[in-house]
Each structure stands twice: as C-alpha cells, then as structure tokens.
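Every protein chain but one is kept in place in this view of the complex.
Showing chain A:
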Amino acid sequence: MTPTVAPLAEELAQQLGAERVLTAPEDLAVYAYDGTAALRQNPACVVFPLTTHEVAACVQIARRHRAPIVTRGSGTGLSGGSVPMEGALVVCLNRMDRIIELDPRNLTIEVEAGVVTQTIDEAAGKHGLFYPPDPGSRKISTIGGNVAENSGGLRGLKYGVTRDYVMGLEAVLASGEIVWLGNKCVKDVAGYNLRDLFIGSEGTLGIVTRVLLKLVPQPQSRMTMLASFASLEAAGDTVSDIIAAKIIPCTLEFLDQQTIRCVEDFTQVGLPTEAAAVLIMETDGHPLVVAEEAAAMAAIASARGAISVRTAADDVEANKLLTARRSAFSALARVRPTTILEDVTVPRSELAGMVAFIAASAAKHGLQIGTFGHMGDGNLHPTFLTDERNADEMHRVELSLGEIVDRTLAVGGTITGEHGVGLAKKPYLRQQLGDHSYQLLKLVKRALDPEGLLNPGKIFE
C-alpha cells in the first residue's frame, strides 16, 4: 500500500460515509480483476458513489491525493480496462442504477451509468420498444461499461453497436467538472461531436455518470435458425454470400467445434457436436420479409453444403439458442485452466480466409484454440485454451497471437472490434494506427487529462 492510502480513504469516508469506502484486504482482493485472464492488481481503496456530485467529489479527493482513478461497472471487461494500477482508487458505479426517464414520445431512455444493460431492454419492452445492443454479458454488464467500450452484441449486424444509440451523456472530467454532451434531438451539429469522443474511451477521458439512449420499436416477428457445417470455410463462405446477396439479418453468429462442444456441455440445447461449425442466424422485422430472408439464407447455407438447417419452433427455442451463444466464452473455460480471448475483426470478404488462418496457426504451434464470434460483423473471438503456469506454452500462445494480429492488419482488419485496447491489446495498437494517429490519441488524452489521473496506462503508456 502506498503511504497516501489512509488519508485518501479517510477523506472519502467523510464525504460519502464509511460504509461505502472499502480498504480491507478482503475487499481489495476482489477488485483486482475483470473478465480478462491472468491480470491481477489490488487497488488501494474502493468507493461507491450514488450521485454525479459524489463522483465529482471522489475525483477531486483522488486528485488531491494523486491517486489514479479506475472506473468500474461490473468488471466484465475483456481487455483489463477496470483492472487497477498500484495505489489506485476504484470508483465503482454499480449502485448508480436508477432509470431516470423513459420518454415514449421521443423514443429515448435516460439512465444512470450503473444500470445493467438487460434492465434497459426490459424497461423498453414494457412500451413495445427495445434497446438493441446486447453484449453476451448483458445480464450483468453496466451501460457505463458498454459506453466506455462501445460494446457490440449479437444484433450488431443490423442494429449497430452502443455508439449508434447514445444520444447524450453526462460525464465527470479529470478536473472534477461535470459536462452534458448531446440531447434528445435527432440532429445536432452545434460544435464538435464531443459525445462520441467519450464513447469507447475506456475510462481514460472522463467518468460517464448518465446516458441518454435511443430506443427502437420492437420488430413484429423474428425467425431464428441453426445451420451446421462440415467445414469452417463453408460457414465463413455462407456469411460472405449472405452479405453479398444484400441481406442484412439481425444476427449471424459463428461457433467452431471446440466451442460447440463446450457450450453443449453447459446448455444441452441440442447443438450438433459432430459439426465442424454452426451459424446461428436470425432475421427480424415484417413477417413477410422475415420469411423471405430466412428462406434465402437457408438456401445459401445449403448451397454452401450445410449439413442441416434447423428453424427454432418458437421464441423459447430461439432464446435458448441465443443464450447458448452468449455463454460461449465462459463455457470454453471448461477445457483448460486459462482462457485467453482475442477480438480481431476483418472486412467480411476476408472471413473464410481468416478462420482458416487461425486454425492453421493453432496447429502449427500445437495449441488449442476455440473460435466463435459475431461473424456477420467480421468480428472473431479466437480463444486460446491454455495454462498460464506453463511458460513454454504461453510463449507459443504469444507467437500465434502475433501471427494472427499481423494477418488481421494485413487484410485491413483491426485488433479489437468491441472489447477495447485496455491492457491486453496495448502492445499492438501502434502497429495498427501508425505513428501519427497514435500520437493524436495521446494529444487528446493530454488535453482532457493533463495529470494522467483517469485510468493511466490503459490503451497506451
């Protein structure tokens, strides 16, 4: 512990009350991680503000004590974004969980940053509306975390990602000042679009305290299908063909055999464990269009040699399939002690080649990789099933990872589609952006947070 801890906690306790300031070793140890493998660092103190003003007070106190601030939602991040650094103050927003206003006339909802993603969708549902971004973690991830990572989800292909729904946000800056960026207007070009600067900023530019979100009407109907394939390429080609046929379904999710087996082990929804790959495909909208698109997608899958195409009989079965997909990442942890997940994304025309490349790289280095992902978005999650205590194997993981990154960038892809850079992808960012763009990022950071108070050491040094 750094020597400044005691006064920092004391001052916070005076402002917020001692029961919302944690410093016991048993409490610090459980804020040392997020959902990312093999990262661990205890903070110096954890605090739970309930209002924007309390957040601002926390920032000012931390600043006086020169304690770096790590904002935390539910700690499901997959790039180490909310993993503390030494001496850090964790500002945990999971108790700022009020829905402030649902405005059915403007189709918006305003919520505090700690509201759980699924809760927003459920609240919208009561008005015949829905909130489309649905990360696999939506039953526990917070909207603040979603905004900070610009999270995607299973419906991203047709409906886009978190950014496409944020109309406004309130943030506390490193100075402790509070700003509102955006409003309920569909159009707005007054000044720079600073709101977007905060989306995907991974807690490095400000603490998001409130979010104003756009909602959309619920589709009248939907149809969910499960197609299984004898080869990875056939699944990849099917996705490319569907896009090329100008069909934009709501969901095109991919699981390879390793993933299928783990997920089936957990969910027992009847996934074909002998198939090399499956696609979960969903189309929604007007019933006639849905029927037409579903038929067209089934035909494309068959033309690419699908072994079978099964249509979910009802919503219950459809939801089971989607829930099964959502558990893919965690289910892969059944196999080996350490699960290292990547987030590479490529232009969709490159998908089949990329999937094959990943499999070949795993074979070459004698590694186990399970791959799944938001195939329709070109977003793959090759997941290394390994053991962090085996140094030799970890070295091979690094080699393979390097190859995958090189290949991704060579075909015009990105190192992270939705999980953010955080700590995990930091070594590869400069390679992707090039020197000038990389410096520009740092320039922005210095302008907003000159003292390096907010989540220092994330994204870049």
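The rule is short, and it goes like this: a residue touches a chain if its C-beta (ideal position, glycine included) is under 8 Å from a C-beta of that chain, and two chains touch if they have at least 3 such contacts; residues count from 1.
The criterion applied here is as follows: contacts and distances are computed from a predicted model.
The unshown chain of the complex is recorded in UniProt as "Glycolate oxidase iron-sulfur subunit", chosen from "Spermidine/putrescine import ATP-binding protein PotA", "Transport permease protein", "Glycolate oxidase iron-sulfur subunit" or "2Fe-2S ferredoxin-type domain-containing protein". Checked against the full complex, the candidates A:48, A:357 or A:384 give a single residue touching the omitted chain, namely A:48. Screening A:6, A:29 or A:303 against the full complex identifies A:29 as the residue touching the chain left out.
Only one residue in the set A:140, A:179 or A:197 touches the chain that does not appear here, and it is A:140. Although one chain is not drawn, its touching partners on chain A can still be listed: residues 22, 24-27, 29-35, 37, 48, 74-76, 94-95, 116, 137, 139-140, 263, 265-266, 327, 329-331, 333-334, 337-339.
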